[in-house]
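Have a look at the structure that comes next, please.
Every protein chain but one is kept in place in this view of the complex.
This part shows chain A:
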Amino acid sequence: MQASDRFNINSQLEHLQAKYVGTGHADMNRFEWAVNIQRDSYASYIGHYPLLSYFAVAENESIGRERYTFMQKMLLPCGLPPEREED
């Protein structure tokens, strides 16, 4: 088929993917990916109430506080980004 098709379908797919914050790309490093994983995890914990209550019981905290701490942790889940070594 035409090369133009390649630009069409797949570029649209990539455009669609690019709209999601958590998607990655070939130049992603370990840190960036880990941040996404952490944030997704916290979002998931907060979204699933049973999970939240499970953590609350395990940590002996109120569910509200658990939610709050998870929310706070989403800010810098893995700490500050490491220095990029220039290459």
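Simple rule for what comes next: contacts are C-beta pairs under 8 Å (C-beta built on N, C-alpha and C of every residue); 3 or more make two chains touch, one makes a residue touch a chain; residues count from 1.
In the analysis below, contacts and distances are computed from a predicted model.
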Choices "NEDD8-activating enzyme E1 catalytic subunit", "Probable vacuolar protein sorting-associated protein 16 homolog", "Histone acetyltransferase ESA1" or "TOG domain-containing protein" - which one is the UniProt name of the chain not shown: "TOG domain-containing protein"
Contacts of chain A with the absent chain, listed as residue ranges: 1, 5-6, 9-10, 12-17, 19-20, 22-26, 28, 30-31, 33-34, 37-38, 40-41, 44-45, 47, 54-55, 57-59, 77-80, 82
